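Take a look at the following structure, please.
Of the protein chains in this complex, one is absent; all others appear in place.
Letters are used for the chains, namely A and B, taken in the order the chains are written, and counting of residues starts over at 1 for each.
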Amino acid sequence: METVIEVKDLVKEYIIVKKESGLRGSIKSLLFPKKTKFNGVNGISFSIAPGEIVGYIGPNGAGKSTTIKMLTGILHPTSGSIKVCGISPQADRKAVVRKLGVVFGQRTQLYWDLRLGESFELLCRIYQIDQQAYDDNLAILTDVLKLQEFINTPVRQLSLGQRMRGDIAAAMLHSPSVLFLDEPTIGLDADAKHAIRNFIKEINRTRGVTVILTTHDLDDVEQLCSRIIVVNNGKLVEDGPIGSIIHKLTPHRLLVVELHEPADDLTTPHATVIKQEGLKIWYQFEKESISASELIAALSQKLPIQDISVKEPNVEDAIREVYKTTATR
Amino acid sequence: MLQAYWYITKMKLLVNLTYRFEVFTSVATNLILMLASVFLWQTAYKGGSGSVESLSLQDITTYTILSIIISTIFVCDVQNTIYYKIREGQIVTDFYRPIPLFACYLAEDIGEMLSSLLNRALPLVVFASIFFGIPWPASFGSFLLFLPSCLLSYAILWLLSALIGLIAFWVMELGNMGNVKDAIVRVLSGSIVPLWFFPESVQTVSKFLPFQYTYQTPLGIYIGNTSMSEALTSMAVQAVWIAVLYLILAAGWARTKKKTLIQGG
Partner (left out) sequence: MVSTIKHYVSVASCWARLAVQRQLEYPLFLFSWLLMIPIQYFSGIWMLKIIVDRFQALNGWDFPQLTFLYGLGLISHGIFVVFFINTWSIDHMVINGGFDRLLLRPMNVFFQLVASYVNFIGLIDCIPGVIIFLYGADIAGFDWTLANIGKLILVLIGGILIRAALFTSLGTIAFWTKRNGSMVGFALTMLERATMYPLSMYPYFLQALFTFIIPIGFISFYPAAEFLNADSGGLDLPLSFALWTPLVGVICFLIAGGIFKFGMRNYESAGS
């Protein structure tokens, strides 16, 4: 299979200095700092095919940013191998970064006091973009990201959403084949989020750009990603299409039944009652053992049903489940 | 109320003790400055008559060492604190604290002063003693007068710094005027070269400025270049300057506060 990114047994070790509290502790760590080692990333392997949009998710401190930094050549792994477009970023950083676009949602690469367009001109020179290609590319980016209204405004006067659009355009100017987005929608309003998600879909569809996205916003994941990789405590805990991960982690579904009059016997062999509120009853059932329609049919035989609805587990439940079960080291 | 100030002081002290790296480099910087200055004086005195303006090489060495040591203790960050807080727009939150703004900053500076005494001044005293012998005061009496005079000096320096901080409320765009003031103080306080060596005319003018009462006065007392009665007179002048500067600060602060609260920082 063709891959853009190939990661094998990636390990990143950190050394941390422990600080003690109080005056005595300050003096003590001043003289004898205590150092301990731990693995921020602990044996991660995966590969990504061209044109995928992958959500790389995990709780804070799970090792997401560290992995991204290793993939982009900023950090070198303690052990393990990385190939981006067939090249190791550690062996030939300059060749790899030409093919990458990187956006850190919390840090801008734009110059605060300059107009947005001026930062772009600098990037044009840094990446040696051919003038014609630059003009065409900028025209497309301006159109899709709607930059025209603020391309001549100093960056410090931009709203967060405008700045983020500017940052994404800056990362896409040199037409990278892989785009890394670290928290691209953090702190944005619904409109700006929508614009950015549309843009990601668009470039993925029209240019086949591979996108790796880290985020805490699971709506991003649900709307964009065909596949998610979940890490926790430096380890890869799930990797696959969203649907199957949800299915695997939360095999239960809920059937909410509302009766029009009280009934004596609520039990059924196919599902368990997990909650009851007046005439409203929540049934939990296994997707594998019975389908919703069969269960409804069985229940309607014995109960005076007024209203009925099926609740699918969502990404958020699934992810919370993953974090919970893999929280301990 | 005093407890609140002590808490601020203590927190600043604790925070400062954790900056290991900064402490090492600060001691090293001041050590270089001290060595270079003493060598300069040694070269100036070399082969000469022994004492100039009734100051021997030993006197001027002690003067220089002490000057650098007390400069590490006299922490007047208030001008920078105010400047940066105004620039970052954080000053408003300090307005809403239940305790007066300047008292708060003074408490912080005192906390830093205490930590500097431990981790900056003390190592310098040790190094100075190793390189040039212990810089003893001229007499026990002069040491006893030196301490209160130092406190008065600090009060003058801190008030000057606070006044510069006030300027920032009015003309923030001009940059940190504290740097300008520091450059002037360094020369006219006699912290590098005692004013006794300056031309007569400069000395006369300087008598009517607050600067020489910040470094030269306590240091002159310490090395015994100032007689007992002169010392007491100088300290009285120090006290007068404190009163004058305090009044200016209080008046200026009242106006600044009104302006800031109206314009919303």
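What we mean here is this: a residue touches a chain if its C-beta (ideal position, glycine included) is under 8 Å from a C-beta of that chain, and two chains touch if they have at least 3 such contacts.
Since the structure is predicted, the reported quantities are computational estimates derived from the model, not experimental observations.
J.: Can you list the shown chains that the hidden chain touches?
T.: Every shown chain touched by the left-out chain: A, B.
J.: Looking at B:73, B:86, B:125 or B:187, which makes contact with the chain not pictured?
T.: Of all options in B:73, B:86, B:125 or B:187, contact with the hidden chain holds for B:187.
J.: In the whole complex, what residues of subunit B lie against the chain that is missing from view?
T.: Subunit B touches the chain not shown through residues 21-22, 25-26, 28-29, 32-33, 35-36, 39-40, 42-48, 52-53, 173-177, 179-180, 182-184, 186-187, 192-193, 197-199.
J.: Name every residue on subunit A in touch with the hidden partner chain.
T.: Looking at subunit A, the ones touching the missing chain are residues 12, 14-15, 40, 66, 69, 72-76, 78, 90, 93-95, 97-98, 100, 102, 104, 107, 109, 111, 113-114, 118, 121-122, 125-128, 154.
Going forward, only the chains that are shown with their structure count from here on.
J.: Hey, how far is the Cα centre of subunit A from the one of subunit B, in Å?
T.: Each chain reduced to its C-alpha mean, subunit A and subunit B end up 54 Å apart.
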